[in-house]
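Take this structure, written in structure tokens, and hold onto it; I'll ask about it next.
With one protein chain removed, the remaining protein chains of the complex are shown where they sit.
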Amino acid sequence: MSNELRIAVLGVGMMGADHVARITNKIAGARVAVVNDFFAEKAEELAATIPGCRAIADPFDAIADPEVDAVLLATPGPTHEKQLLACLEHGKPVLCEKPLTTEVETSLAVVKAEAALGKTLIQVGFMRRFDNEYAELKSLIDSGDIGRPLVVHCAHRNPTVPPNFDSAMIVKDSLVHEVDVTRFLLDEEITSVQIIKPSANASAPEGLQDPQIALFATESGRHVDAEVFVTTGVAYEVRTEVVAELGSAMIGLDVGLVRKSKPGTWGGTITPSFKERFGQAYDTEIQRWVNAVQAGAETGNYIDGPGAWDGYAAAAVCAAGVKSLETGERVAVEMVARSSI
Amino acid sequence: MSNELRIAVLGVGMMGADHVARITNKIAGARVAVVNDFFAEKAEELAATIPGCRAIADPFDAIADPEVDAVLLATPGPTHEKQLLACLEHGKPVLCEKPLTTEVETSLAVVKAEAALGKTLIQVGFMRRFDNEYAELKSLIDSGDIGRPLVVHCAHRNPTVPPNFDSAMIVKDSLVHEVDVTRFLLDEEITSVQIIKPSANASAPEGLQDPQIALFATESGRHVDAEVFVTTGVAYEVRTEVVAELGSAMIGLDVGLVRKSKPGTWGGTITPSFKERFGQAYDTEIQRWVNAVQAGAETGNYIDGPGAWDGYAAAAVCAAGVKSLETGERVAVEMVARSSI
Amino acid sequence: MSNELRIAVLGVGMMGADHVARITNKIAGARVAVVNDFFAEKAEELAATIPGCRAIADPFDAIADPEVDAVLLATPGPTHEKQLLACLEHGKPVLCEKPLTTEVETSLAVVKAEAALGKTLIQVGFMRRFDNEYAELKSLIDSGDIGRPLVVHCAHRNPTVPPNFDSAMIVKDSLVHEVDVTRFLLDEEITSVQIIKPSANASAPEGLQDPQIALFATESGRHVDAEVFVTTGVAYEVRTEVVAELGSAMIGLDVGLVRKSKPGTWGGTITPSFKERFGQAYDTEIQRWVNAVQAGAETGNYIDGPGAWDGYAAAAVCAAGVKSLETGERVAVEMVARSSI
Partner (left out) sequence: MSNELRIAVLGVGMMGADHVARITNKIAGARVAVVNDFFAEKAEELAATIPGCRAIADPFDAIADPEVDAVLLATPGPTHEKQLLACLEHGKPVLCEKPLTTEVETSLAVVKAEAALGKTLIQVGFMRRFDNEYAELKSLIDSGDIGRPLVVHCAHRNPTVPPNFDSAMIVKDSLVHEVDVTRFLLDEEITSVQIIKPSANASAPEGLQDPQIALFATESGRHVDAEVFVTTGVAYEVRTEVVAELGSAMIGLDVGLVRKSKPGTWGGTITPSFKERFGQAYDTEIQRWVNAVQAGAETGNYIDGPGAWDGYAAAAVCAAGVKSLETGERVAVEMVARSSI
């Protein structure tokens, strides 16, 4: 009777498996119809636990499958380009976990391929835009209540990172969220990036430049600084303050739900990882994407959130960031004009 | 392919209509199959907007309908008793918005009727138990971290109430939530109630005793005080503090998501009504109920939350409260022993 | 060149010795000229450390001493009556640590003796009125910004109490501060008191009724509840919330100066005892008293703070509280009319 959106989830590692559970248990109007993974057995085992779900061994078969209405891409970044192009080819709406692709050029190629189609099929998984706090901050800015933002301060702290995490990944995997937050909140492009490398955390892995301080300048000359510190040992902390002409506003400060007093101290707990911190954001992101895809046939717009261009812009800024990481100097961001697409 | 739970929503006033939208747009594994309302047209108009949804004019027909798997009762309190008994008769799981019924005796009758069935079909809509803050507070207590609770302070403030709201409704409609919160957090029954009537708010409607201070004693002698103030003009504020033997804990304090600085002041916003404050709680309540109903056939337990007994206990405490409202004296709560059911 | 006020400090136990150090090191326009203690040696040892300070063995000699301009009474409560009357007799301004006297009748006698003099010489050491937070709360109320207060919630928590502390002392030594805070904030008398005795803290000394919940009604029918809990093991916590017709306001919440994040948690520290919590209040109290005494010759008013009447009223309310502690019932406060003095 109802028309549930049939989703193929490609890549069912931690992130993809989370999305499968989310769609199955929390999202209205959609179900996971197909799962796929490089490790076929993993997909098969997972499929067996979901009513009406099949495993398909080849991701391109999954994309092409006539009983798949939309695709959720949680595969490793290097595979994104071809999978996205396949989605475009088959006219399948796709929610692509960041990054769009792993190089600026291929991201641009995807942007152009989608533009050529005349339909908006690609959404990029910058989930923070769906977080209640970021959404309310954006809405406060848009209301004009605090005036024009001039400066933004960001902090992004992880307790730990996996063993293979290197300095460039701090830029591409962590800082990239601050890149998108900046573009989201200020509604303009970032024009230069500088990475400052303070004395490193003694307990960071050998050779990891952590913390890093990123400085962004934007088209209209606004300033953003972002501390990214991924081996704090503390918890998952994300904070953003916008300093504007008529006031300022901050999110990410009051963490934890219960205020507790114990001998000598008071306080609360901090979310241990991005999963707890952004669980609500992921739920909202997927539900709104499902709704947008359902409504897309009428409008040609199948997304409700950041699109391919936002993925390309993030890639371009991060590429400049990686260059600055080497030199310590300010690096101009190289991007084509959006109007040229 | 999937087996969506087919729900009949009885009563589609503000609360019921909210639940219809919630189930349709946010809840996985369920859909609204039937709507019913005393005003048949209202139900018909709503049904027309929901794919695969019918209006049924008679609530008992809706309950009995073979294509209805479960019932959500959002009808006026006085109709609950018969509708609940009909649900029991047809073996239909039912989520009943508070109150269970409007009198202690009929509540007890419902409890007994369900007990006689040998299946747990009735869940009562005390949504606060599903609020993330209350859930975390309960979990903190259960962890033993702050020791045995001795005293609980509650505040329950509404900006306004409808014109017909009278002093007894403050007890039965507002304080009832503090009754359930107390029973939930302390895991024992309330044995006496006293309502203190301070000098009333000058802008409260003529004759409305507002604010009211309720004092509860519990079986093991713990003390709870609850300020209920429903014409504050401020916002919807709900706060609970548990003072225990090894520490204390409070929820409901840090309201609002954004911390804003403006000339001379800093602060945040407060949720205007229970809908914003407890939106997440309603979503979680319904999703968990749907999941429980889906799983119920195996276990005979179709609920995941407060049951009929909790509705009866709340009714008994509120009845004592209404009596105390008249006399100002402490009134013992009259309840049958749970073991006698 | 300057005219420093020569103060005699009577009683140099913990509190008195603190005041001696305060006057010597922090207070402008005054010095400790005389110290006295039941243990004469203690006073002599202390005097030897203060330039220009003598020990006088008899408290009445100290009061009468021509080179003493004013008296600070930090002796045990039972000695206050006679020492206060001696101060009045010699026309010496006196700051008397609470209680004024230990019985309602003797307090009234002191009030009358002072009234007969036609000068205001006695200030009582309810230091909270000088705490920046309480002062700002009072000033907010007086501004009319939150409208007329209807309800006040107080919490008063000590980590521990001395071994001899009994249930009545919780009323007379701890709750007495909430009595004065209530009278200060609401500017009217308390007319009845009820003490509720919840299930006691398992780690409180045998026989100590702790916590206690006090309920006050005031002349115009306002309601105050005060939780007093003196064996929390946590820290020294004092909180007051005023719920008024146009808003509410709370103090005592944000304790500690530094907000710290450590693995898994964030928070601050709480002051360990009243000394840290009210250190600023004592400083301000003494400095303003010194200034008032210096200015008193012109006006006949030698105080800047609560006076003998406030000490009497507190005694009357606490006497009712002690009676209620026995019966659990509401007890009317017995006081003479102020106009009768």
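A, B and C label the chains in the order they appear, each numbered from 1.
Quick note on the criterion: a contact is a pair of C-beta atoms (placed from the backbone, for glycine too) under 8 Å apart; a residue touches a chain by one contact, two chains touch by 3 or more.
The structure presented is a predicted model; accordingly, all values stated were derived computationally and were not measured.
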Among C:102, C:160, C:220 or C:261, which residue is in contact with the omitted chain in the full complex? C:261
Touching the hidden chain, out of A:3, A:203, A:273 or A:327, is A:203
Touching residue (missing chain; options C:85, C:140 or C:168): C:140
Give the residue, chosen from C:49, C:132 or C:203, that touches the chain omitted from the document. C:132
For chain A, residues in touch with the removed chain: 148, 150-151, 153, 155, 157, 196, 198-203, 211, 213, 215, 217, 220-223, 225, 227, 229, 232-234, 243, 245-248, 253
Which positions on chain B touch the chain that was left off? 159, 233-235, 237, 255-256, 261-270, 272
Contact set of chain C toward the excluded chain (per top definition): 1-4, 23-29, 31, 33, 51-52, 132-133, 136-137, 140, 145-146, 246-251, 253-254, 257-263, 280, 287, 291
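Keep in mind that, in the parts below, only the chains that are shown with their structure count from here on.
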Please work out the Cα centroid separation of chain A and chain B, and write it as a whole number of Å. 37
As a quick test, compute the distance in whole Å between the mean CA positions of chain B and chain C. 44
Residues of chain B touching at least two other chains: 246-248, 253
